[in-house]
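Here the complex is missing a single protein chain, while all its other protein chains stay put.
And then subunit A:
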Amino acid sequence: MEYLGQYKAVYKAKAGCEDILAKSQDGGIVTAMFAYALETGIIDGAIVAGPGDEAYKPEPMIATTVDELLAARGTKYSISPNMALIKEATRSYGLDKIGIVGTPCQIQALRKAQLYPIGMRDVPDKIALAMGIFCMENFPYQGLFQMVEDHCATKIDNVTKMDIGKGKFSVYTERGVNSQIPLKVTHKYEQPGCHVCLDYVANMADISTGSVGTPDGWSTVFVRSAAGEAAFNKAVEAGWIVAESMDGVKPGLELVTKLATEKIDKNKSYIEHRNHAEHAALKPLRNPYI
């Protein structure tokens, strides 16, 4: 429970709309929630990882229409500094109710920005819906490029979909050819900052979602805050999202808990290792958690 954070409810869910599902990694929950929230005025705009100038290089963007949202859907396994736009959204775009999607570390940054708004003037009260995504680690763009072009021997421009599951990183192209490499190979391309992260399922988001724990085509959804609960229930009622109980779902929360425990325990011991207590000659490295 501690590893999964506080939550009010957990569901097996997917988008109610085929259009969204067509290009989603699994359930298309983030796109569906934001589309619903945009349509109903829960949010004025959403900060999402949009397409960049190079294939699979995400760039944060502010989507204020469902069309823009749809253009940004799909998982991109690289860094999209979504928080970079949080103040811009309240200024240039003049948004009062902001939706933002982020990895656990980005949601942590968001909550810190709300409680310690050091450089975030007038931002704290304008966060309407924070969607968190499960995250084991992230890759810098050059790392991802190396994995696809070098290890998978696939031109990144030809890739139609990437996904990580069942211990493998898979690359799909239009011809249906896909190459897979074991995750073991990808580890060295992770960004180092991921190794001190103590959160797997975005414990501080309003709603967090990911593909782990549910069958293909479905997502696991944790509803965590009052704002998240209100928005999610309405989206389900309106048919934008199909939600079912997690009871008896095959891999289920057990797998989510297992992965969360693995990640957090490993990273906790890495943070301890950074203390260099075992090497008298080494000075400790900085610990971000005071």
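By our rule, contacts are C-beta pairs under 8 Å (C-beta built on N, C-alpha and C of every residue); 3 or more make two chains touch, one makes a residue touch a chain; residues count from 1.
In this text, contacts and distances are computed from a predicted model.
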- Note on the structure: Of the listed "Coenzyme F420 hydrogenase subunit gamma", "Pyruvate synthase subunit PorA", "Protease HtpX homolog" or "Ribose ABC transporter permease", the name UniProt assigns to the chain that isn't shown is "Coenzyme F420 hydrogenase subunit gamma"
- Which of these, A:C17, A:V159, A:C197 or A:V212, touches the one chain of the complex that we don't see? A:C197
- Given A:N138, A:T154 or A:T186, the residue that touches the chain left out of view is A:N138
- Item | Of A:A113, A:V171, A:A202 or A:V221, the residue in touch with the unshown chain | A:A113
- Item | Listed residues A:A15, A:M61 or A:I79, member touching the removed chain | A:I79
- Please give every residue of subunit A in contact with the chain that is not shown. 60, 78-88, 102-103, 105-106, 108-109, 111-125, 138, 140-142, 191-198, 203-204, 225-226, 285-286, 288-290
